[in-house]
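Take a look at the structure set out below.
Heads up, one of the protein chains got dropped from this complex, but the rest are sitting where they should.
As written, the chain order gives the labels A and B, with residue 1 at the start of each chain.
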Amino acid sequence: MRIECPYCGPRGAEEFVYTQDAERARPTDGGASPTEDWAAYVYLRDNLPGARREYWYHQGGCRAWLKVTRDVSTHEILKVELP
Amino acid sequence: MRYSALTVLTQALKGHTGWMPAWRKASPAPAYDVIIIGGGGTGLATAYYLAKNFAVGRVAVLEKSWVGSGNIGRNTTIVRSNYLLPENVAFYELSLKLWEGLERDLNYNAMVSQRGVFNIYHSDAQRDAYARRGNAMRLHGVDAALLDREQLRREIPFLDYETARFPVLGALVQRRGGTVRHDAVAWGYARAADRLGVDIIENCEVTGFMFENGAVCGVETTRGTMKAGKVALCVAGASSVLAAKAGLRLPIETHVMQAFVTEGLKPLIDNVITFGAGHFYISQSDKGGLVFGGDIDGYNSYAQRGNLPVVEDVCEGGMALMPMIGRLRLLRSWGGVMDMSMDGSPIIDATPVGRLFLNAGWCYGGFKAVPGAGFCCAHLLATGAPHEAAAGYRLGRFAEGRVIDEKGVGAQPNLH
Partner (left out) sequence: MSGFRMATGGLVDRATPVRFRFDGRAYEGFAGDTLASALLANGVTLFGRSFKYHRPRGVLSAGAEEPNALVDVREGAWREPNTRATMVEIFDGLSARSQNRVGGLTHDVMAVNGLLAPLLAAGFYYKTFMWPAAFWERLYEPVIRRAAGLGRASGLPDPDIYEKTTEFCDCLVVGAGADGVAAANEAAKTAPRVLLVDEYAPLGPAPVLAENVKFLPRTTVFATYDGDYAALERLSDHLPSGPGPRQRLVRIVAGRCVLATGALERPLLFGHNDRPGVMLADAVATYLARYGVAPGREAVVFLNHDTPARLIGALAAAGVAVNAVVDTRPGSSALVHEAARAAGVPVFAGAVVTRALGGLAVRGAEIRQANGSVLRIRADLIANSGGFTPNISLTTHLGAKPVWDEGIAAFKAGALPAGMSVVGKAAGEGINPGIRAHWHGGQFAGKSFVDFQNDVTVKDVALAVREGFVSPEHVKRYTTLGMATDQGKTANVNALGVLAQMTGQEIAELAGPRARPPYVPVAIGALVGAHRGAEFRPVRRTPTHEFAEALGAKFIEVGPWLRAQYYPRGAEDWLAAAQREVNIVRGKVGFCDVTTLGKIDIQGPDAVVLLERVYANGWANLPVGRVRYGLMLREDGFAMDDGTTARLSDTQFVMTTTTANAGRVMQHLEFCARVLWPELDVALMSVTDQWAQLSVAGPKSLAVLRKLADEPSLIDDEALPYMGCKALTIAGGTPARIFRISFSGERAYEIAVPARYGNGLARALMAAGEEFGIAPYGTEALGIMRIEKGHPAGPEFNGQTTAHDLGLARLLSRKKEFVGRAMAARAALCDPARPALVGLRPVRAGDVIRAGAHVLPEGAPLTVAHDQGWVSSAARSPSLGSIGLAMLRNGPARLGEVVRVYDPVRAGNFLAEVVAPVQYDPEGSRLYA
């Protein structure tokens, strides 16, 4: 796969690391959020085929975090944005 | 027809014209006591033990494609129980014991070969971590030995003891570990389950569930609907997809892992060997190919294929450990998609949806689990209570924080 980093241009995906999907919303109200919300955020994923938004980190490059829209069924990169 | 040397001989004289299909091509019945979704190793084993241990009468295995078309047919065939955490040691040891008696149980030679699994260590810290693991195994009554460099060298002389970037210092060895012919496991369970009356229905994809009072009461498939007393998901790699049809989100990401085989060679590597300073493990199949693998590609994928950087990384690990493989040729690579769970350990449990059960999250270690996963899942389905060897594999452990995290990397599946 090749990812078009907004800062560095198109680069091999091995320069980047995927960490987690970008579909979930982190509970924002901190300690007021019920533990179940936090557990869902930390542990549960939609994990469905098709186009998905993900966080990739340009570890072997400019160290930017990118929000990448990628079809996990075909590995096609559909969009790369800054978060 | 019972398999034996005698039947092979008799059939040979008759030109092999008398063999029967290994399992019937069953058609869907309107209702079953238990429907198992997924005709892979785990699903077939679950069906077999349901019929054998619990005499559950009407069991169906629904397979969207052909039997054994998932990860049971695309893995590196290793079996072992050399785990650290007690939940895992207990479960995988149960599974290993089942492997040891599998062939006579199923009347099918799956070529369980206890060739020994050697985990190489490369630092004092790693030696101590392996000692902790070996000691945990010994406390469970599982065989484990810690070899130093010279002991290892006598057994496996061809590792890079001289020029390695990370020195080879010794190994943790489980001699009862080894390899099994993977496809034969699926076929053996399918045949044995079929003989006990299980309907194995191929080319039958589940498209949805039927509900009654909030509980699952049947499945909708490409071959019609079927009622069911209980439904079990045994579809590693696609667990989230099916669970979503029942309104569930799971602590799982689907990742791709590649595996590799070289051209066939005369005997060269006698054991299963894993590299401790990178991602690489290897064994030699009975056919002569060196079967090896390494790390997952690291990104979510349903594509059943990976990319070149991981191929290079795995080969680098291999040659760092055994420089002799450089001239050998990679023949074929393939990718399997798997459930990577949030703690790297599996789930065998009831779900919040009534009468729907989950057998999932096997990460890249599901093959060795097949007999145990089937055995424990059958126990759960038949009795409603988890088998003691799988008591830790509950779905609720994540929210509670009772995770079983062998690697200690937390809820990031691609690090497990």
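Just so it is clear, a contact is a pair of C-beta atoms (placed from the backbone, for glycine too) under 8 Å apart; a residue touches a chain by one contact, two chains touch by 3 or more.
Every value quoted in this text rests on a predicted model; they were computed, and no experiment measured them.
Mapped onto subunit A, the footprint of the missing chain covers residues 1-2, 12-13, 17, 19, 26-27, 30-31, 33, 35, 38-39, 41-43, 55, 57, 59, 63-65, 74-76, 83. Mapped onto subunit B, the footprint of the missing chain covers residues 3-5, 7-9, 11-13, 15-17, 19-23, 25, 65-69, 73, 86, 89-90, 100-101, 103-104, 107-115, 122-125, 127-136, 138-141, 144-146, 158, 160, 163-167, 172, 181, 183-184, 187-188, 202, 262-268, 277-278, 284, 286-288, 303-305, 307-308, 311-312, 315-316, 318-320, 323-334, 400-403, 405, 407-411.
Just so we're on the same page, only the chains that are shown with their structure count from here on.
Centre to centre, using the average C-alpha position, subunit A and subunit B are separated by 29 Å. Per the touch definition, subunit A reaches subunit B in the complex via residues 1, 12-14, 17-21, 35-36, 39-40, 42-49, 52, 54, 70, 72-75.
Those residues of subunit B whose C-beta lies close enough to touch subunit A in the complex are 240-241, 244, 249-254, 298-303, 307, 309, 342, 398-399, 411-412, 414.
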